[in-house]
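Missing here: one protein chain of the complex. Every other protein chain is in place.
After this line comes chain A, so read on.
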Amino acid sequence: MHRTAYLLLADGRFPSGGHAHSSGLEAAVAAGRVTDLPGLEAFLHGRLSYAAPVTAAFTAATHLSAARMGRAPCSTHSDVKVPFLSLDRELEARTVSPALRLASRRQGRALLRAGRNTWPSEVYGHLPKHADGPHQPLALGVTAAAAGLSTEEAAQVAAYGVLTGPASAAVRLLGLDPYQVQNLLARMAGVCDEIAAAAAAVAHKSPQELPAHAAPLADISAELHATWEVRLFAS
């Protein structure tokens, strides 16, 4: 069991820079699409149904490859790198917005830095190199493996992050009552658990077969948000 490591990685205070991103909520608030708690609930349901299955499945699949690499002799590592490259390309093809690709890689780079310093491992070095950093789910999967978590736990941390990131941004953007927001998160916990379990269950599949859910407004508002001169959140 690695209960404390699990909590450390899921904790919003883990220094991975996630608090700088609203996952599209800032743009949705500016467009008047989210104005209150019921609006936030509908937004979070959309994030859980569309973004979370992709993020959690790519995290879980990366974790599975990284965990296998951790157990294999060094001589076979070049074979195990192939799934990382394929996961990177498949996730890139699922992230049609350049602003979201950059946000994912910037978050991945920040997470990688935190992960490397927290749970040192040689596995991080096998992630595909990219000037803006690795995609966040790949960085999370590798970090979860280095921390000794299970594939299910890795998927759970990913889905939990998709749910709680915009929720804490909502408190700042809309001035919502933090107790009511926590109550909303508690009510959505069961859905989040189910999505994490479903993602862990597909982690062994080929990267091409992993979920590819698209949410049109996520892409559209990410591009609009990127054109703003003044904004509170990076995405």
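Just so we're on the same page, contacts are C-beta pairs under 8 Å (C-beta built on N, C-alpha and C of every residue); 3 or more make two chains touch, one makes a residue touch a chain; residues count from 1.
Criterion: contacts and distances are computed from a predicted model.
Visitor: Name the chain not shown, per its UniProt record: "Deoxyribose-phosphate aldolase", "ABC transporter ATP-binding protein", "Probable septum site-determining protein MinC" or "Urease accessory protein UreD"?
Guide: For the chain not displayed, UniProt's protein name is "Urease accessory protein UreD".
Visitor: For the chain not shown, which residue from A:Ala10, A:Val96 or A:Ala197 touches it across the whole complex?
Guide: A:Val96
Visitor: Could you please point out the chain A residues that touch the chain left off the display?
Guide: 24, 28, 31, 33-34, 39, 42-51, 89-90, 92-94, 96-99, 101, 191, 208, 211-220, 223-224, 226-227
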